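Every protein chain except one is present and positioned as in the full complex.
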Amino acid sequence: MKSIYIINPLTDKEFEQMTIREAEAATSAGTQLLVVSIDKGPASIECRYDEVLAELYVVQKVREVADKADAIIINCFGDVGVDAAREVTDVPIIGPGTSTMALAQLLGHNFSAVVPTSGGNLIIKRIAAKLGTTKLASVRAVTPDIPVLELLNEAKLVEKMTKASLKAIEEDGAHVIVLGCTGMAGLADQVKHELADQGYSIPVLDPLIVALKLAEILVDMKISQSRLTYPPPPEKERTGYD
Amino acid sequence: MKSIYIINPLTDKEFEQMTIREAEAATSAGTQLLVVSIDKGPASIECRYDEVLAELYVVQKVREVADKADAIIINCFGDVGVDAAREVTDVPIIGPGTSTMALAQLLGHNFSAVVPTSGGNLIIKRIAAKLGTTKLASVRAVTPDIPVLELLNEAKLVEKMTKASLKAIEEDGAHVIVLGCTGMAGLADQVKHELADQGYSIPVLDPLIVALKLAEILVDMKISQSRLTYPPPPEKERTGYD
Amino acid sequence: MKSIYIINPLTDKEFEQMTIREAEAATSAGTQLLVVSIDKGPASIECRYDEVLAELYVVQKVREVADKADAIIINCFGDVGVDAAREVTDVPIIGPGTSTMALAQLLGHNFSAVVPTSGGNLIIKRIAAKLGTTKLASVRAVTPDIPVLELLNEAKLVEKMTKASLKAIEEDGAHVIVLGCTGMAGLADQVKHELADQGYSIPVLDPLIVALKLAEILVDMKISQSRLTYPPPPEKERTGYD
Amino acid sequence: MKSIYIINPLTDKEFEQMTIREAEAATSAGTQLLVVSIDKGPASIECRYDEVLAELYVVQKVREVADKADAIIINCFGDVGVDAAREVTDVPIIGPGTSTMALAQLLGHNFSAVVPTSGGNLIIKRIAAKLGTTKLASVRAVTPDIPVLELLNEAKLVEKMTKASLKAIEEDGAHVIVLGCTGMAGLADQVKHELADQGYSIPVLDPLIVALKLAEILVDMKISQSRLTYPPPPEKERTGYD
Amino acid sequence: MKSIYIINPLTDKEFEQMTIREAEAATSAGTQLLVVSIDKGPASIECRYDEVLAELYVVQKVREVADKADAIIINCFGDVGVDAAREVTDVPIIGPGTSTMALAQLLGHNFSAVVPTSGGNLIIKRIAAKLGTTKLASVRAVTPDIPVLELLNEAKLVEKMTKASLKAIEEDGAHVIVLGCTGMAGLADQVKHELADQGYSIPVLDPLIVALKLAEILVDMKISQSRLTYPPPPEKERTGYD
Partner (left out) sequence: MKSIYIINPLTDKEFEQMTIREAEAATSAGTQLLVVSIDKGPASIECRYDEVLAELYVVQKVREVADKADAIIINCFGDVGVDAAREVTDVPIIGPGTSTMALAQLLGHNFSAVVPTSGGNLIIKRIAAKLGTTKLASVRAVTPDIPVLELLNEAKLVEKMTKASLKAIEEDGAHVIVLGCTGMAGLADQVKHELADQGYSIPVLDPLIVALKLAEILVDMKISQSRLTYPPPPEKERTGYD
């Protein structure tokens, strides 16, 4: 039995419920899933300032659960706190954004990301650069912008995501679609079917689910991140945190 | 229960036995594993000519097993026949080389590949370019060259692979090691421990195992390759094959 | 007197007649031209599956004619079997696609390719990546798609190619046009004049003719491909072919 | 009279004294210089974990001084908190690392960075990628590694930095040297003279000084960062901070 | 007191007057500014032929003023004669185009250049490649084309530049605007205000002013170009010039 933790780097409880619901549906028999949120921080992640606020609590939460975890997912497309967390533990730390792009590379000539707001463009490009992929064709935002937390109650969200996906396919030449926000969880299959109805039989990837399945096989293979890239922090005085 | 086929794009029977042994050890409970070789073709894959000879039989074998398979792995680092196979079926077709590089990207700043012969250099670079990764630090061959089929009975192979890995780490700055040939299956853990003994706690990835675990989760997620990149071949006269 | 073979990697006889007609018109006095097709295989090359089917017969045909040839052109934009063929002979093997892009680089800031079907997009990009050029501005398909073999009898083909070229120039900023299929042979000059009539005095390159002239000067210079990139295949058991 | 703040993203007081001393020597007549440190956080910045700890206090300090500042420098090569800080104010926020690389690009064919520890390699590459420069030739660490705070009292530091610079020049082909840590402040001229004595008349850039001079001219030109890249954070609930 | 020379690589006197007016407005108290034009050559720089004609006189003028100058700006976006000039003197030689792009990189995710004629596209791309930046989003020409010297008396020039900037922002995703011709001097602030009125608070950079301010701080820091990139020309016979 493996224990996989999903840490939401935000404090919203409705988001936590949604995450539990969607992740449990995809969990394998041998996996015990635990979804937690950070104790304090921003309600959602929409800018660099939110990331800065969240990252400290992400690292603290990682430290809190590391002993009990076989793998930990930081549930945001933007790898919030992933690098620092990898320094403080040997447990595999997984970011949904990089994971999903890594998989997307394998499935077609290129991929595009669909995001909830036009501001998501920079996050996606930063994550693609971090991963080191050259296959990102474009980023398409649903229109008009939808704040992350409103995604959960958004009417006609699938329709809007499908429309953005079609623009990615028809105008940008995308061959695979990546949902570029973990707040869009649970909708990949519906978007995929809508696209298939329009004649496009292509993968639509849900970052939460990809991260979860990847976490499971990393545990199976006993593989974790490189200690050459993420060495343990050197001892020194650090004040103001505990 | 999911059925995963591993097609060896070569005819050597000892290689097939080794593949069965290593893959079975990593197979999940819910997976039925079937390892087959192509009926005719080269004994091993070491050049473009070998690939041309093997590819036709790979596609034929894919057609033969597709109805019974939930996913198919073409068991060579060089994606032999993968693209053509993806055109003739909706079943996910997986190449170990691209799969392993995609995973390696996620685990550290960069990665190097260790290969059995200096000629492997071009195959690795071609696969990295196909995947679209910018994180390949270097390719290191064991010295002296070891023909693929002799890997199976090679004395001190782990020692030689460790030596090549150390060169990748210390001279090329590699942070993750990828075994760049499916004939090296089953040795990743030993190399990993040797490197750890030298002070380098880093992932060493076995392409056969990575491909197998990836195949399992693609089936779980019901994801296959994009039909925009791999459309079905148009109807036309094709002679000389059946 | 130099002997240059053109091997069509397809079986269509009308295509062979067209190839003879167009190539002969461009052949120098000192060149003996011989156009042959593969004995079996696909009628035309339009997907990776077609390529796999054709490549084996290409290599066989290369072996058959190598003793009599000073240079050999594999007459398809997609370098079908070129790499494997280069391994089995010292005779220069020339691919029209890479050759034409190499020349296009020299003539202007960038170039675009005009192709018969939207599926040609991936072939062009693969060939550009193989060559290692950064100057491909775009790929433009004639609309609607025209299957390769129907090009030979297509009404208003020059008009359609000109239209696609104009889109490349005016929307993608192309400065040189490459015809991205050897089935478009013989039309470059007409497209060039049409473009000049619209005010664009730019080169329009025919891949068959470029390959032929390049073959002639390679023979003159006694230059062939590098044996470091294309070493002779190692001896081993290979079954199912003869 | 313009007010330029230098915020040290660390708590060490000796480092603050050194910063004041070196920066004041380079300050123009019309500039009022103010050097402050964050109130809490790590003693120095040497890993991603340190950065996460420091960034929150950097943003708080930026907010605290923004009303009184014409420009603010975050005094670490790694752009610690720069992006988040740019979101919360219209005052120009300047990172020494990106600034110095931008200048280095202008002065020669390429540049190398000299850093205090081998771990600095990843920070430099991340900053180069963020800037978008293709001119980073290499990163060279002094040997053996020197922790950042020990730089201040290190014997023969100039000699060690010169040695690393010579390796960058002679083995990596570097044409310009960038000091890759703001803890190396005040030594650029000495290294430059040592290199000139060895026959290499090239620029050696001090990141603190470059950032300071750049800050002065940004104020002169009334130029700040783009609000399209750094929009103000949207209103939302954020807990645990004040 | 530092002496900064601006050399206009063209002979037009009205252009010289404009340059004096705009540069003086931005000159610091401690700077003595001297604006000169080449003695012979093209009236303006609009093609490679103009550059060839101008470069010789640029180098001659550099030699003429080098003894009296602390820094020299060659006042054209296209680095006309900059490299050769750097070989013949130790005085810092500054090109406005590379300087402005280096600064633009620091201020946002990417930048676009606005140019007077569509032919400016190639100059901008050449300069971006020379600098080694990957952040050039696009080049936008005012429409219809305006010859460089007519810029000085062009009605509604700000309006046309704003229009081109808006296209760069809205269609190409630009976050910073660079004026891509030193003939557009003095208009950056007006364009910036127009863009702000449209809701885009972003930097608009004037290359002459950026070059001037950069020259001042290079002198302050006693930094010049690398002698490894720009070694003194070897002694040899050179005829036809004096």
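Some observations on this one:
Think of it as A, B, C, D and E in the order they're written, each chain with its own count starting at 1.
Here, a contact is a pair of C-beta atoms (placed from the backbone, for glycine too) under 8 Å apart; a residue touches a chain by one contact, two chains touch by 3 or more.
Predicted, not measured: the structure shown is a model, and the values here were computed from it.
Shown as candidates are E:Ile20, E:Val36, E:Val65 or E:Ala84; the residue that touches the absent chain is E:Ala84. On the side of chain C, the interface with the absent chain consists of residues 26, 28-30, 94, 98-99, 102-103, 105-110, 131-135, 169, 175-176, 189, 200-203, 205, 209-210, 213-214, 216-217, 220-230, using the contact rule stated above. Residues 11, 39-44, 46-53, 55-57, 59, 81, 83-84, 86-88, 119, 122, 129, 147, 149, 229-231, 233-234, 236-241 of chain E touch the missing chain (whole complex, contact as defined above).
Everything that follows uses one rule, which is that only the chains that are shown with their structure count from here on.
Each chain gets a centre from the mean of its Cα atoms; for chain A and chain E, those two points are 44 Å apart.
The distance from the centre of chain B to the centre of chain C, each centre being the mean of the chain's C-alpha atoms, comes to 31 Å.
Residue positions of chain A with contacts to 2 or more other chains are 109, 122, 229-230.
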